[in-house]
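Complex shown without one protein chain; remaining protein chains in place.
A, B and C are the chain letters, set down in written order, and residue numbers restart from 1 in every chain.
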């Protein structure tokens, strides 16, 4: 397996929206990362919908309507290229034929609009249902084969394949609530990374077989969860910021297995992947406020190649149904980004996007170009999964401490004590990897080492 | 009554978001137009709600919840200043005590958050229900007194008073559908302007009595309607663009009567009012996609002082209820604008916002700073209501023709013929005002001249 | 040649050329319009029914189709309707009843409490263009007024429009009363905040986001 030892983008100045060193043609004529930023639209059934044998016809119909509404808006506004992401819900993966029906109906809608000048690409994101078994049997459960079957069945209709895999979550969840930094590093660096290596080798080969693109795998259940908890003031934002950096070390594994991007939007570790591997990335921020509140709404836009709304339930608004509305908003954001590039002002705009958030948020600070390069450098300084996750954590804490010292990012008083706690918490992973397993197996008994090849 | 004979902003370069020559302190310590742009949030009952005696308790409760949700989000994100706009629905004006209850419950919510560092101002926009009678009796109907009573009752709880008055609509609606440019000029220049003079003298004196701010009166039922119709390809966009310019001539009347801004968001003629009278303005654009689609989502931001979402029904999204979500989005937009000013880059950003829309839309072109100055100059070149509306129309058509000739804005083939039609259509108003009345009274018999003092 | 003349009339209808005096469309200025040409056709002995079918309907449906394809705008259709009216003035005496050619009757109005009527007017126009008699009750129409209209026009279908989330609710009562007063009456609802679900919920027979949908519904059910 390929490991990265140098950065594709080594200067902060070169980390900008719309361009990545290794652009990807997601469908003929639609290239991501080659100079333009495009919307990525994600929508989901209305609140309270049921997905079952009894309702599948209706569910399929609604998915068709959602796609067509968005495509019609695109035709009206003159949006030539965008990505539709269908993020499967649980049942669609558990019954792979249901997931296939949704993929098909979406593809059909897309095809109807090709000759109206709208060329949309479809990202199918399979749900990781392996976590349904507790403790999860990530390699040996029926769920594992259902996940892989879902990839197989959806591939023919999709352009991009993706997942947000959950390996390591059984350790990460309690570690997060305890703000146990070592536990987080272990969960992401050791468990999640190993699990992704297992899974992504298979996903990439399915994608290859069907001539489709293996996109990526964001640490949503980890970094995004941390952000949600920090938003609700359940955990300190300094901790959530660190989790994001560590998540990057984990998510790189997909690329090492052959994923080419565009990376998934959901965990904001994309910028590190772009810096390390040069792949184009999807990001979400202010225009994903429909899906969650954040402190990184602008900075998240600063180096995206696809700009996403994460997820909106299908509801009627005055301006149309929610997917159309979200698409229009994303498109305006992209128009501004693209226009700045046309005028050679992209760096000015990028810097404004960055600085408008960084001053008041260390979570935003993690995504500032300089931080991204530093964390990326820390990650590639080791080939060992656990070690590189650890180095990402250490670097993140260092960046935060410097910013606090310089006053460049504000941190609430109540959080300052946590920086020391976080450093203390890393001790158990600072020893060798083998010992770490024993240590955490004692602490978080709810994981099965053999399911991680340990 | 004051008439403007010179421009407060005469150079396109000085027309920028966040600053206006005559800033307004909307509540102590909260000044609009003095360097910062703030969100203006507007929300409304969920689809299918009923406002009646039976439901008023529940309606009031929901309004309280909507305000509190938004204020809570503001507290979390650290949004110190924003405007809440409550746009009354019909029944709240028809039963002024209902409107008063809504104003009161909103004011109470705002007060609860003062010591959490959130200082929100309340704009109460009274519904213009005079139009309920057909043909409307704008001066003599019971509805007229209900509208004024509503202002009186809401003033104690509001910071800013506003309305979107409908005088002239009975002529404007059919003229719009016929794309009768002369009819539009007559409806807005003669009828609407006279009606606003009648109405705004009274609104300003109510505001003065209560020590509140008389905001403004956007040509929503005219220019916004035209845009909606153009979006649906019912009328040409070149026609809708012209209506916007003419609307500015109408809406200036509120300022002449003593309104100080911030102007209302809904019809996008604010930039002309800012240029002519130097008042701060609210604008809406891409982040109002929830309320309607547009082709001016970015350019609309280029000189706003308040940035609004127009209107969102109360629905639950993953990221919280819709008002909170909209507030967060608006705030991120404002952060970017304000950050650019901090770095002296506001003109760069403004120009990007402008050019990203103008290329593909003549409706956007009307809001480009150069166009705004030209139209504003045309308006102040006459003191006669009808004549200045006519000059605005002529200037707008000239601007479009030039842009088409230079290729700076694209216009669909099918619309080009309409530019000549529009010029032809102006003939009847090019003769003297008295004759115009007779001409249009014959053509659009559904208005009562005496209700306009004619 | 009568086919030539009928073609010319169809063009006048499609282009909205009312009469010789009308300045619209500019490129036909001074030429004869629907008014003069229909009279001429009758004088030449072409049967009224042939003029209607081979000229008027041809012209109207041409413009209608262009409108559906977004090639022309509402004013174009309105002008065509005016030309149509001018033409019908001459033909009407030849039919037993002015209504004989109607495919059915459509009662439309904006519901109580709601004053938005642009959308409703467009629907009315398209339905009329589609060959139906339209009874437009205007805005702020109480359920009772709808009931009266239904009683006066047995067999008519009903269209309700609402643009406000606070007036949508008045549709429910209207649908109920109309169906009680005249069971079997088909009711279609529309307006920006409406949805198919809402239509189902309140017991309407159909929902359409646009006038075309309403016309198709009427054509299916009449």
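In this text, a contact is a pair of C-beta atoms (placed from the backbone, for glycine too) under 8 Å apart; a residue touches a chain by one contact, two chains touch by 3 or more.
Computed from a predicted model, the values in this text were never measured in an experiment.
Engineer: When the whole complex is taken into account, which chains on show are touched by the absent chain?
Structural biologist: Even though it is not drawn, that chain still touches A, B.
Engineer: Which of these touches the unseen chain: A:13, A:114, A:383 or A:420?
Structural biologist: Counting the whole complex, the residue in contact with the absent chain is A:420.
Engineer: Among A:160, A:179, A:358 or A:390, which one touches the chain that has been omitted from the display?
Structural biologist: Only one of A:160, A:179, A:358 or A:390 touches the chain omitted from view, namely A:179.
Engineer: Check each of A:32, A:51 or A:288 against the chain that is not shown and name the one that touches it.
Structural biologist: Answer from the full complex: A:51 touches the omitted chain.
Engineer: Which residue, A:23, A:216 or A:236, contacts the hidden chain when the whole complex is considered?
Structural biologist: That would be A:236, which touches the missing chain.
Engineer: Would you write out the residues of chain B that touch the absent chain, in ascending order?
Structural biologist: Counting over the whole complex, chain B touches the hidden chain at residues 316, 318.
Engineer: When the complex is taken as a whole, what residues of chain A touch the one chain not shown?
Structural biologist: 44-51, 89-91, 129, 131-132, 134, 173, 176-180, 225, 229, 233-236, 313, 414, 418, 420-421, 424
Note that only the chains that are shown with their structure count from here on.
Engineer: Centre to centre, by mean C-alpha position, how many angstrom separate chain B and chain C?
Structural biologist: 33
Engineer: Could you check chain C for residues that touch two or more other chains and list them?
Structural biologist: 193, 195
Engineer: Would you give the residues of chain B that are in contact with at least 2 other chains, written as numbers and ranges?
Structural biologist: 47, 313
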